[in-house]
Each structure stands twice: as structure tokens, then as C-alpha cells.
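Sharing a structure with you now.
Only a single protein chain was left out; the remaining protein chains are all shown in position.
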Amino acid sequence: MTENHVAQPPPAAVSPQTALPVMLEIAEVRRENATAKTLLISLESAEDQPGLILETFTPGQFVMVWVPRMDEKPYALSYLEEGRAGITVHRRGPFSKRLCEMRAGERIGLRGAYGRGFWDVGERAPGASAAIIGGGCGMAVLAPLAERLPEATLVQGARSADGLFFTDRFPGQVIFTDDGSAGRHGLPTEWLVEAVADGAVEAVYTCGPEPMMARVVELCRGAGLPCQASIERYMKCGIGVCGQCDCDGRRVCVEGPVFSGEELARMPSFGRRRRDKTGRQIPVE
Amino acid sequence: MTENHVAQPPPAAVSPQTALPVMLEIAEVRRENATAKTLLISLESAEDQPGLILETFTPGQFVMVWVPRMDEKPYALSYLEEGRAGITVHRRGPFSKRLCEMRAGERIGLRGAYGRGFWDVGERAPGASAAIIGGGCGMAVLAPLAERLPEATLVQGARSADGLFFTDRFPGQVIFTDDGSAGRHGLPTEWLVEAVADGAVEAVYTCGPEPMMARVVELCRGAGLPCQASIERYMKCGIGVCGQCDCDGRRVCVEGPVFSGEELARMPSFGRRRRDKTGRQIPVE
Amino acid sequence: MSTPDATGPNLSVNLCGIKLGNPTVLASGALGMTRALIQRVARSGAGAATIKSVTVRPRQGHNNPTVIAYEAGMLNAVGYSNPGADEAGREFADIDRLSIPVLASVVGEDAGEFAAAAERLMPCGFAGLEIPLSCPHTPGYGTLAGHGTPEATEQITRAVRAVTDRPLFVKLSPNVPGISELALAAIEGGADGICAVNTLGPGMIINVEAREPVLGFKMGGVSGPALRPVAVRCVYDVATALRRHGCEAPIIGIGGISTGRHALEMMMAGASAVGVGTAVYSRGIEVFGKITQELRQLCRRLSINSLDEARGAALQ
Partner (left out) sequence: MSTPDATGPNLSVNLCGIKLGNPTVLASGALGMTRALIQRVARSGAGAATIKSVTVRPRQGHNNPTVIAYEAGMLNAVGYSNPGADEAGREFADIDRLSIPVLASVVGEDAGEFAAAAERLMPCGFAGLEIPLSCPHTPGYGTLAGHGTPEATEQITRAVRAVTDRPLFVKLSPNVPGISELALAAIEGGADGICAVNTLGPGMIINVEAREPVLGFKMGGVSGPALRPVAVRCVYDVATALRRHGCEAPIIGIGGISTGRHALEMMMAGASAVGVGTAVYSRGIEVFGKITQELRQLCRRLSINSLDEARGAALQ
């Protein structure tokens, strides 16, 4: 099996001519674990303020989330249901902290969904023999994919038990923790090493810390397995014009955030360098 | 029969958001009579410069004709054939003189067609029993209508034989001249008086000098006949925004130039007052 | 007319004593050439209307094309064609018999002409008066005549103030480095309120086949969607400056308004009412009723009970 069957990714959805946040009410806030919450956002008033592009959503796409008077940053859609969309936010810095403090009834701005999500999912890609490998908050990106590929094996890694995501949402998943406080002790990449050796996996989708993804991509490459990974880069416009999210000449906001293993192999910065808000190159992790 | 069957005119075609002249080549120039010429304009390059709205053309609609470095004025489309549109220009002042001097191969700018043309034509309006009454250059406005209503009686009036239009194009027409140099001696309104008396006409369409049209409208009103007339007012924008073409609160460029006899009866300026380029009211004729 | 809709938010506006049933105002130059068209605008639901600007003597204006539309807005260089103040005085005689308040608009080459035109027109019964110091495409007038400086603004305003007691609005240009200074100069000269803004630019559209600018005057002021964000910023700047000076003069926000949402946006930037010109083209003469209806629904959804709550809501 060659990487060819995922080698021709579809072009990103054509941008609409407006890119303005639409203010929507938070319908429900769920605690996911010690440091993460999910905001479930009502799409009810989205009709009065057209601009969202959700009809063509594919798992892996993201929205730009605006908190007035503060900032606007990218978050994957972790849920998309009838009348509601969800983002799952891991508390890192001031912006994610503010999001985690939001309550039902408050409003935030959304524009998108933007970017190229996972592709060939559920059509040409194998179902039962696919693996979805998430680390930490990468689970937010992968969750809608896991829902569309119920036959695939979902493998989640976390530092410890209190950092796990969606254990109830995906009961059959394989869990790894760094400290062994839940599931298997170790890294989810160990699962992949075994699965590859057993010939039990034919396609891999991943999102998580970049060193983990780099290892997954490397393993798949060695095994000749098709693979897709969703990467994070600092974003400003989210619509391909400012250049801030560049990763070796690819704009992560429109040509990504999901890239194939083949593409990532030609991106020397992957796993190594990203850019800060000034555009300066800094090491990953 | 009441005027009701023409009393609900359709709204003017929705304006497109651009109103810019499209430069087109004059394919052929025809002399129509001593003072008028027809410019047949090739629509070939109209595809490269979108903007014209000709698919929905109805007889009576007009285009704004631009001569760069000079001016832009309204002219009815007197022809619309496969790949060509025509305007028929009567030499009056400097602008129409310049148009009459144009040669094949030269280019002029067109935007439109604009306005509300004749309506209910060929569907609910009677065919054989309709009369089309033109005076002078009004024939240019009526010609495409006469083509769509081949059964109708076409009556043309002119000062003298050398002012007649389209005698070959409409061989069956009834001709009147003021001086008797061709056809019947007198005014086309005389024909209408007789026809009304004979009960031989059920609907009237007219365009010509405003006093003539006023007489036609009055006759139809007296006889309870439905009637439509196309009127001229000084135009600037042609798209309903500047107010220059006002006739008693109706914008002739979008709500006209064709009005029903009922409407005209409620327009006291009809046949009496128009406005010059400054907006000042001046008498008609 | 100024009674609040029992079932909805109160959309009425009081502009220095001029009472509007809703905040939409016909902007000067669109339709306002004749009394009959202003009457139609009233019937289509406008809260008030402004006549097309009038000069002392008749003017032919520029040659056509004088108004063109491109995908992002409109360009016009009408060149102040008008029949002169005497004829306009006849056209608009007893204008206070209309169902909505009507504002006069007068221009001149100098302060004396402004005042003379105002003096001739005001006895018609206009509810108020607007003086545009900001036309970007008519030689002898507006910014082409230097009317857009603080000094000229104050001087012309003062001259017109001397001939009328009615509410006086000064209409400013967006094409200046500091619009707030101009607003303050107008207030200093005696203006009761500010109209912001006139058209942008000027701009030019060239037809490449003809190798020639399309407008008869080659360039013209830009209005419509292209202008809207600049107009909103201008109103925001003017409102901020007036507040800082403790001045409560109302602002009529003009530029690209075509929906209820746009109107509310303009009011949140500090406007008390909104002017509507180009949208007569894009949405028809019924645009005033449409905007008002949309505004009513939007206010209901956002629990805004009166426009006072919205005005300036986005100011710091």
C-alpha cells in the first residue's frame, strides 16, 4: 500500500468574501478534565448574522474565536450537532483561561470554519483498520473524526488521568498515561509501533504535541502507511493573507491545519520550528 | 373592458450592482431617413465586459449610450437580434449629431437595458385588435414591440415623407404625414378616433411627441381603452438614484419610461412640464 | 409618528427639536431634487429627508456619466446641478406640509453665497438646514475650494448661523486627516449638529477599451459599501471628540447604510440618525421602510428598548 490514496488532498473550501465574527451565545459549559472545558455554542442566531461556513465542515477545521476587548484565536470544532457547535479549550495562557471562565449565556464571536480538515475520511480510507492517535488537547481536533470513523481504533495519550478527554464520549478507546495513573503506562506511539508490527493498521490520523506527531509521521513513513496530522501555528488572519501561520511555505490556516505525512516530510520545520507573534522562528516545545 | 388588465404593471427588473458602460463596436450604420440613423452594435465582446442586462429586455427599455469625452444619454433599443443591438438616433442637438456621424468600427459605451418596458404584451393583451401609434422618433421605441405583436395595427405619423421610419421593416403600417407627402394627410390620432368609433381597437401602445401621446391617452381614457405610453425626461444616472428624471414623483428611468394611461392620468406634468438639466421645470414642446 | 411602537422598541429620534419617527434620513443628492420625490420618500417610511444641495444661481453640473456603480459602491460627480435658490424656493414652498421633516441643503463658493442661499430657502418651512463643506469633485465648492479646513468651516458656519434659527448641521468630508477638528470648528461656528460624512476620495474608474475615465468629470466621490467602514470611523472620531468637549450635538451618520444592522452599527459609533443615499439604488426607494423594519427586529432581539441605549455604545 502506498501513500498515493491520500496524496491528492482536496483544495481548501473557497473563502467567502466576508470574514467577520458572528456573536453567539454559549448554551452549555462542560468540564472535560482538570484543565479543559468544552463550550457548547448555540447556532440559533447565526441566521441573523450570516458568515459562518458550517455546512461544509470537515473534522480538523477550526474557527477563529473572538473575545471582545481581548483577542481572537483558533480552536478546532470538537462538536458539531444540530443547532450547536463546540470547542474544547485547554487552559494554557490568559486567552484560554478567559474562555475556560466563560459561562452559559455569555457570548463569543466565531468565524469559520476555516482550513483543510482530514480528507478521504470514511470513503476511500479504511475504517476498521484506521487508527486515530491523540495527545492532550489534540483530542479536541480528532473527536469529530472519531465520530465519523466509529470502526477506527482511537488511542489517547495524556500526562495523567486528570488530563484525559472524552473518556465517556468514546468508551472503546485505548488510553495511555505518562504516569500510569490511567490506562496503559507510556506513550500512544508505543501502541502504534506494535500495531504496525502486527500489520493491524492501514491509515493513521493524529493530533497532539508536535514531537509526538513527528514520531507518528516517522513511524508511518517507515511502514509505508498513509497518515494525516493536524498542526498548530500562530495565526492572525486565519484566511491565508497575512502569512503569519507559515510552515515552510504552506499557510497552515488554509492549506492546513491537516497535512499528509508526505507533505510533512517535505516540511523541515515540522516538529522543529514554529514562529512567535513577531514572526521570529523559535523551537517547537 | 376596463383598464384593469394593465393596471398592475410588473416591477422594473432588479438593478445589478454595477452600472458601468461596456464598450462595443458599431457593426453597421443604416440611414433611416433624412435626419435619423440606426447604429447596429455588435454584442460580441460583451462577454468579456459583463454588465449589460439584455436577457430580460422588453420593448420600451432603454440603454445609456456613452461617447467618451462627450456625454451619455438614453436611447431605446430599436433592434435586438442574435449578437446585435440597435439604437435609432434622430439628429437633434450635438450629442445625437455625433452619434449620427459614427461609422462602423467605432466604439460606443452601453449600459442597461434599464427601465420598465411595455408589459402584458403578447400574452394577455389582444393581438389583432391592438394599435401601436408612433410619432417621429417614437418609432424607435415601438419597433421591437411591433415585431412582437405582428397582428397589431401599426400607425406612424411624421412631418413629411422624409421623416418616416422603418417603412420597409413594417410594410403593413398605416402612414400619416402632416404635409401629405406620404400616406394619409394628417395626424395618426385621427386614425385612433375612427378606430375607437368603429370599436376596432382594444389596446393602444404609443410613443412620440408628448402632445400627441397626451391626446392618445385622453382618447383611450374617454373610450375606456387600456393604453401604455413611453415618455422622455432628462436623465442622468438612469438607475433611480439622482432624481433628475422625476415626473410627478415617478422616476422615469426605473418606474418608466412606459406608463399606463391610468398612471399618466395621475401625473399632471405629463404633456405639460418637464425638467431641464438644472432641474428647472420647463414647458413640454 | 414619534410615538413609540407599542409592540417594539422606541425608534423615534429628536434632532435638536426636529422629531423623527425613525432614524432614517434621505441623504442630500439622492432623489431630493423634487418635492414629489421627497413625498414618495416620506411614504416609503423615511424619518426625515434632505433636499439635493442648492446654490444661489442655477448650475448645469458636470456632463454625464455623473453617477456610476461598481461592485463595491457608487461614484458620482453630479457637480451640484440645481435650478438655483429662487426656483428651488418655488419647488419646495410650504415643505412643512409634508408628513416628515425636511432639511434644506445649500452650498456656495464662499460664506456669503452659503448665507444667501440659506436665506432664500429657509422661509419654505424647512425643519433644519445642512451645509456640506465637503464635496470632493466640484471646482469652486467643498474640499476643492478649501472649505474643509477648520478656519473655513467655522467662518461659513457662522455666516449661515446668522441667517437662520433653525437647527444647522455641517456636513464633513472623510478625506481629511482630522475630522474631529472640523466638527469642533463647526460647533464653534454655531452648528447644532454634524453630518458625517460626504463622499470619499475622489475615486476614478477607467474604461480600458475607451482608455478614458468613465465619469464626465473623470473623478467622483465614492459612496455605498466602500465608504461604510470609513464613515463609521469618522462618526466614532467625531462622537469621541464631542463627548470629550462635553458637547451633546447630534450626529447624522451617513455612508453606505443599507440595512438595519448598518444603521445600528452607525448609531453605536455615536450617530443619532442615519443618512441613506446609495442604498436607494441597491435596495430601491423602499429602503427606508426596510431599514426601519430590520432595525426594529434587531433591537428587539438585542433587548434594546430605545435608540438612546444604543447610541455611542461602542465608544470607550
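Which chain is which? They are A, B and C, in the order written, and residues in each are numbered from 1.
Rule of thumb we're sticking to: a residue touches a chain if its C-beta (ideal position, glycine included) is under 8 Å from a C-beta of that chain, and two chains touch if they have at least 3 such contacts.
Quick caveat, the model's predicted, so the values are computed rather than measured.
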| item | value |
| --- | --- |
| Sole residue of C:200, C:273, C:287 or C:307 that reaches the chain not shown, by the stated touch rule | C:200 |
| Touch residues of chain C, complete complex, unshown partner | 70-73, 75, 143, 148, 175-177, 200-206, 208-209, 211-213, 218-219, 222, 224-230, 232-233, 236, 261, 264-265, 268-269, 298, 302, 313-314 |
| Residue numbers in chain A that touch the chain omitted from display | 15, 17-21, 23, 45, 49, 64, 66, 68-73, 107, 109, 236-237, 239-244, 246, 248-249, 251, 275, 277-281 |
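Here, only the chains that are shown with their structure count from here on.
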| item | value |
| --- | --- |
| Taking each chain's C-alpha mean as its centre, the one farthest from chain A | B |
| Chain whose Cα mean lies nearest the overall Cα mean | C |
| Separation of chain B from chain C, taking each centre as the mean of its C-alpha atoms, in whole Å | 36 |
| Computed distance of Cα centres, chain B from chain A, in Å | 64 |
| Euclidean distance of C-alpha centroids - chain A vs chain C, Å | 50 |
| Chain A residues counted as touching two or more neighbouring chains | none |
| Residues of chain C engaged with two or more neighbouring chains | none |
